[in-house]
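With one protein chain held back, the other chains of the complex are shown just where they sit.
For subunit A:
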Amino acid sequence: MAGLELLSDQGYRLDGRRACELRKVQARTSVFAQADGSAYLEQGNTKALAVVYGPHETRGSRSKSLHDRAVINCQYSMATFSTAERKRRPHGDRKSSEMSLHLKQTFEAAVLTELYPRSQIDIYVKILQADGGNYSACVNAATLALVDAGIPMRDYVCACTAGFVEDTPLADLCHAEESGGGTSLALALLPRSGNIALLQMDARLHQDHLDALIEAAMTACKGVSKVLDGVVRQHLEEVSVLTRD
C-alpha cells in the first residue's frame, strides 16, 4: 500500500492547501469568567483552551519567587478525548512536562516579567482536540489569554510549525503531515521585532534547507499574528460597546 502523497505534482497538499497556506484559525478570548484571562483557539482541527491566573503572590514555597521578576508557571495537558484513540493521560508524563517547559521558556521571552517582582503568573493550556501543531496552538491560545488578562507583553507571541516535503517547505502541518515522516519545525516568533522566542526541531534536516524552512515558518507566524490581532481588536470593540451602556 502506497503511503500518503503529502504534496501533489499540482502543488496541493492532502487537505487541498498550497504549500505556504495556513489552516483556518479561529479564536475567542474571555471564555471563562473566573479566570483572569482565557482564550479558546482552533487551528484547523487542533483545538486548545488557555487560562491565565495572575500576576499574584507566589504560592507554595517562598524560595521559588524571584526578587527581580515574576515567575511564569506553565502547565500543559491533553484531554483524554483529544486523539482518535481515547487514552488516559496522567499529569507529568515526559512529553507534557517537556511541552510545559517549552511554553514557559517561550513566555518568559515575551512577558515583561520584570514589572512584577516576587509574583507569579500561571498559564494553563489544554488541548481539546489534537490534529498536529499542538505546541503552536497552545502558544497562540496562551498569548490571547495573556492579552485578555491584561498582562503586558513585548509583542504577541505567534507560533507555527513548518515541515519539509520533497524539497518544499510546508506551513502549518496537520497530523497526517506530521506523522508522515519528514521534518517538523516549531517556531515561536515575536512578529514585530522578528525575534525568535523558541525554535524546536527533533528530526534531522540538512543545513542547506534550514533557512528556507525557518523563513516559511516565520511567514506563517506573521499570518497567525494578523488573525490574533484581529481577534483582540474585535473583542475590544465588543467590550467597549458593552461598557458604554
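The rule is simple: a contact is a pair of C-beta atoms (placed from the backbone, for glycine too) under 8 Å apart; a residue touches a chain by one contact, two chains touch by 3 or more; residues count from 1.
Going forward, contacts and distances are computed from a predicted model.
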| item | value |
| --- | --- |
| Protein name, per the UniProt record, of whichever chain is missing from view ("Protein Abitram isoform X3", "CCT-theta", "Actin-related protein 2/3 complex subunit 5" or "Exosome complex exonuclease RRP44") | "Exosome complex exonuclease RRP44" |
| Residue touching the undisplayed chain, where the options are A:62, A:94 or A:206 | A:206 |
| Missing-partner contacts on subunit A, residue numbers | 1-2, 5, 8-10, 12, 14-18, 20-28, 30-32, 40, 42, 44-45, 47, 49, 79, 81, 84-85, 128-129, 131, 171, 174, 176, 181, 204-206, 208-209, 219-220, 223-224, 226-227, 230-231, 234, 238 |
